[in-house]
Structure formats: C-alpha cells, structure tokens
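Just one protein chain is left out here, and the rest sit where they should.
And then chain A:
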Amino acid sequence: MSDTAVQTKEVTPQVSGAPVAADALQTRLDAMRLPAGGFTAAARADALRRLRDMGLPGPRDEYWRFTNPRDFNAPAPAPISVPEKMQDSPLFQDLDRLKLIFVDGEFDAAASDSLAHEGIEIEMLAQADEVADHWAKGIYGSLEAAGQKPVNRPFAALNTVASRDGMLIRVTGKPSKPVHIVHRRASEDADVTWHHVIRAEEGAELTLLETGMVGARSNGMIEADLARGAKLNYIGARQAVHQKLELSHIFARVESEAQLKAFVLSVNGTLMRHETIVDIVGDDALAHVAGAVLGDGNDGPFHHDDTIFITHGGLRCESRQVYKKVLKNGAEGVFQGKILVKPGAQKTDGYQISQALLLDEHSQFLAKPELEIYADDVVCSHGSTTGAIDETALFYLRSRGVPKERAIVFLVLSFLADALEEIEDEDLRGQISDRLEAWLTRHENQ
C-alpha cells in the first residue's frame, strides 16, 4: 500500500471503445415502457439524447474492461425463481423507522407507513411527475448529467430516461427516525428501474436505509443534493438471492460543511455494478463511501464491481473510500476508484483503500485505483491489496481451541472491520455485522 503526500498525476486517457450498435440500444429501449414525464420531461429527453450519443457500453470501453456489460445490455433479463422463504430475516425490522415499500420498483402505499413525518417531505416520483413544476426539477437527471464527465455512464442516463417511480425526499430538519426503503419482488422476470431524489436543506440530517429483494435485473439511482452543513447517512443492503443483475448509482453533490456517509453491503448476486459519484463543491465537507462484499461462486457465477469517482472542488475537504471483498470458489471482484483534486482544492485529505480476501486460488480481484491531482497542498493516499487468510492469525485462533472454520469466520470479519467502521450508528453496524456472520456461517463448508 502506498502512502503518498502527492503531487502525482495519473491521468488515464479516455479510450472510447466502439459503441455497441445503435439498434441494440433501440431494442433495449423498446423493451421498456418509457414514461413521458411531467416536470422531468426535459431531463428525460436530455438523458435520451445523451444516451443515444454515447450508446451502450462495450467490453472495450475503458471502464467496462473488467466487467462484461452484456447482461445489462440485453433487452430483458432471464427470469429467476423467487424462493419460498429467505434464509435471513429482513434487516432492521425491529428498528423505529419510516418504512416505505416498493414492489418491483413501484411504491406500495397500502403496505407502507404514512409519509408524513416531522422534518421531512416525501413524495413519490410517479405522482409528482404528473405536474410540470416541482422542487426536484433542478436535481432530477442533473447530478447524473454532471457525473457523465469525464466518464460515460450510459446506464445512469438510461435510468433517468426510464424510471417511473422512486422517492422525492426533501429534508428540512432532523427527522427522529430513519427512512427505510424496502424492495419487494413480485414477478420472476422483473426488470426494475427506480430513481430517488434527495435534497437535504441547510443543516438537515437524514439516515436512509435501503434493503430488500430487487428484480431479476435492477437499475437503481439516488441523486442526493446536500446543502451547507447537511448530513446524509446511507446504508444499502440488498437481500441475498443469488441470481440477480444489479446496477446501482449514487450521484451526490456535497456543499460546504456537508457530510455524506454511504455504506453498501453486497452478498450474492450474479452480476453487480455499483457506481458512486461524489462531487464535493464546497469547503470543509466530508464524503465517506464504503462497501463490504461477500461472494461465493458455488452459489452460481459471482461478479461484483464497485466504481467510485470522488471530485474535490473545495478547501479542506476529506474523502474516504473503503472497499473490502471476500471472494471464494471462483467469485470475481472489481474495484475502480478515483480521487480527482481540482486546481485550488487545497488541504484536501483523500484516502482510498480497496482490498480483497481470496479464500481460494480460483477467485480473483481486479483493481484500478487512480489519483488525479491538480493542487499542490494535499494529502492523498491510495492502496489496493489482494491477500489470503493470515496463517499465523489462523493458527493463533485454532491453538486456543477455535475450530478452523469458525476461526476463518473471525478472520473474515476482522478483514471487513474497517469498512464496517464507516457505519456510524453502532446498532445498525451490529445488525450488518450479524448479517455478515450469518452468511459466513452458512458458507463455512462449501
């Protein structure tokens, strides 16, 4: 791992690979029911134009070299069977929270809590989009559009074009409980797209949890706009059904003194790509993004890709990227993470670590860490490691009588600890940790 008080410039030229044929995109679009949009109409039209310009990604695209986009490009996902009973009980169910249910990407008001709560205004995109004007108009599709430079993100544009529903949350105060989005799946071939917009006003604070089972294929997005001093804690944890194709996007704009903390847990999944794009535009702001991934190829093919891009545009801001992947039986992990420090963004403190723990020789981890720095008074470090279970630590635990498989569970949890530390709330962290442990225990002997 390199610790550099840097002036390094690692500029990667953009290779624009041959776009996948335009008719493939048309077929993809034809397979969807595209909304016309009310207040989002202009943003959707703009996104469609951008999408046609960039086309669907091909394996030769610089940022799709490690992840084959074929299944995301396909007009429809293969149907998958929904198990009768999940192995894990739903997360956070004993928590005092505002529970909002989405079924195949559409809000289910009857199953959800009332939207009215102090300090927060919640509406649903499907209804709100019937009118021509809305506070979310300036945000919907605009953070996404801004995040398309310098790297094309066609599925993000597709999301803006195609999302029918999602939440529009305006946080004006400090709501007393977290908002918890729970996804449910109704049909076996659901190809689901949703788009949340969050605007946290000055000094407002929100904890947002997103869990549950998404469709056979999903493309989710959060656009989060944090005003001065606002704080957003996000924890995403999708349920463990193995066969799923999952794209997710977080686009955040962070103003002065605002704080974004995002943690995503991924267990199982055939093909997943999580993109997190954070634009720090003010001074003294903070952005921490983290993820923990567990993949076992014995459950089926497993490929998980975290693609992160953090831009520092203000003074004295801090960013951290902490990504950990535990891979076994041929599971594949990818990390592409970048810190861009713009000219004048002095006293930036940027940190990035991506690590994989390979539990056998068949699994693999590919990492592409990047720093691009145009200010001279900054501290940025990045490191990436791939390793196996530490034999000395394993022996230490076993010499105390801890059986080997159990000792490995301890060491995996130990490996993931830094990423989990990024979850501020101790109770939430404990629940995520229990979930990890349950998965590890189930996968001990396979």
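Basically, a residue touches a chain if its C-beta (ideal position, glycine included) is under 8 Å from a C-beta of that chain, and two chains touch if they have at least 3 such contacts; residues count from 1.
Basically, contacts and distances are computed from a predicted model.
One subunit of the complex is not drawn; among "Molybdopterin-dependent oxidoreductase", "Lactate utilization protein", "Xanthine dehydrogenase YagT iron-sulfur-binding subunit" or "Fe-S cluster assembly ATPase SufC", its UniProt record names it "Fe-S cluster assembly ATPase SufC".
In the complete complex, the hidden chain is touched by one of A:V378, A:L416 or A:L440, namely A:L416. Counting over the whole complex, chain A has residues 391-393, 395-404, 406, 410-411, 413-418, 420 touching the chain that is not drawn.
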